[in-house]
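As structure tokens, the structure follows; a few thoughts come after it.
Here the complex is missing one protein chain, while the rest keep their positions.
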Amino acid sequence: MNKILLGIILGTVLGIFDGATAWFTPAVRNEILGIMIGSTIKGLIAGALIGVFARLVNSLALGIIFGLGVGLLLAFGVAYMQHGYYFEIMLPGGLVGTIVGFCTQKFGARPSPTAARA
Amino acid sequence: MTWLSDAALDRLRLAAESPDLSATRYRLVDRIGRGGMGVVFLAEDQILGRRVALKVVDVPDESGDLAARLVREARILAQLEHPGIVPVHDAGSLPDGRVFYAMKFVEGRSLREHAASLDSTTDRLRIFQKLCDAVSFAHSRGILHRDLKPENVMIGPFGEVLVLDWGVAKLLRPLAGDSASEVDSSAGAVPARPGTRDGAVVGTVGYMSPEQSRGESAALDARTDVFSLGMILKFLLGEPARVSAPVAAVCAKATSLDPAFRYASVSNLAADVARFLDGLPLEAYPDTLFRRAGRFVRRNQVVVWLVVAYLFARIILILFSRP
Partner (left out) sequence: MRQALTLQRLSPLRQEWIRCTLPFRSGVVHSEKDAARLRQYSVDGSPNSEASRGGFPLTRWSAILAARSGDSSERSRALDTLLAAYWKPIYKYIRLRWSKSPEDAQDLTQDFFFRLLDKDWLGSFDPRRARLRTFLRACADNLVSNHHRAGQRQKRGGGSPPLSLDFAAADGELSRLQPSAPPEMDEFFDREWARSVFTVGVERLRAELTARGKSVCFQVFERYDLQDALPDAPDRRPSYQDLARDLRISPTDVTNFLAAARRDFRRIVLDFIREMTSSDEEFRREARALLGADPPGSAEAHE
């Protein structure tokens, strides 16, 4: 599986999961659907960005750092819109970005040489 | 009467045992050792200028059985052209009436001696795979070795693995051209005779299969060599259980007392060893979900720790979340 597709799928799945954990917070349980949709879109965007980066840069360390950065940044945006809960949103978001960054570098298929030449 | 010193006794022993090569193309160089039915000498082929190993029947037998067995061994080797099986060059009879055959001289050590110098489990398993290749090839030609043991495996100077001593091999089907009973040779011709009768015990204690030790010659098949290979694998690994549970399972399956529970063929055994080296599920060690998960965790520890960290963070946040 190529890195971009892997990043998109992983980001989306983890985004759905991350959003679903909001159910354990009674205060926001009523808004669970909106949270999950938002989290999914966030995960998809993050996964795509991290996947593209992994395709361009073949470095595990840089991939992890980039993933962490993207995850934190997008999570910051969500927390800003919530006007709070920065720690509660950014910490898991950063970890998810790190996971996607690692996986796209480690498990994503590199582009074939002929495709690269083309 | 002449007094014979101990040194003279040793010389006479060697003189009486040494083959008379006067009417052959070979020149005797040294004595290498003794096999099951003959003695092996190092000789020089004076026409081709290369060293060969000559296996010679050690004592005459009135029935001619020993001679027939040696020739049979040579004919079996002649059918097995494989990098892991010693090639035979010539066969015939000497001026003193003894039957011989000439084969490639292998410089190296037996597996028994070489094993001590192997550092890693992977090296040992790689050697074992090469051994299985050679035996599997022989099986594909309908030939069982029946006496596989570390002493009959030679490791060459470049890591080549060669299987020796096919003297008690069993033919599952006739050799090519078996109706021709004479061997065309440089020094003489000898007849071939049939193989082992049922009831005869053939092999080496500690490596032969239970059915071999019971003398069930007619019932033997590839699984008897699988058993011997399993014992060799145990020898190579020392204590297989200490290496890992899967490889211990491979050894256990290969050396199962009931042939029905062993690997059906040497290739199956070799395939399982290859899978073990690649970290894949084995025939001998069925994958449960738990074992598969364990293998996944071992192979992907970083991801697993990241996920654990994420879940831990999530749980903490849920437990201590502000209202």
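The first chain written gets the first letter, and so on, giving A and B; residue counts start at 1 in each chain.
Everything below uses one rule, namely that contacts are C-beta pairs under 8 Å (C-beta built on N, C-alpha and C of every residue); 3 or more make two chains touch, one makes a residue touch a chain.
Keep in mind it's a predicted model, so treat the numbers as computed, not measured.
Of the chains displayed, those contacted by the omitted chain across the entire assembly are B. Touching the missing chain, out of B:Ala15, B:Ala116 or B:Leu289, is residue B:Ala15.
In the complete assembly, the contact with the undisplayed chain comes from B:Asp96, out of B:Glu81, B:Asp96, B:Glu113 or B:Glu160. Contacts to the hidden chain, counted on chain B, fall at residues 1-9, 11-13, 15-18, 20, 22, 34-36, 39, 58-63, 65-66, 95-96, 151, 168, 196-197, 200-206, 208, 213.
Heads up, the rule we're going with is that only the chains that are shown with their structure count from here on.
Averaged Cα coordinates give chain A a centre that lies 55 Å from the centre of chain B.
Listing the residues of chain B that touch chain A in their complex gives 302-303, 306-307, 309-310, 313-314, 317-318, 321-323. Considering their complex, residues 21, 24-25, 27, 85, 88, 91-92, 95-96, 98-99, 102-103, 106 of chain A touch chain B.
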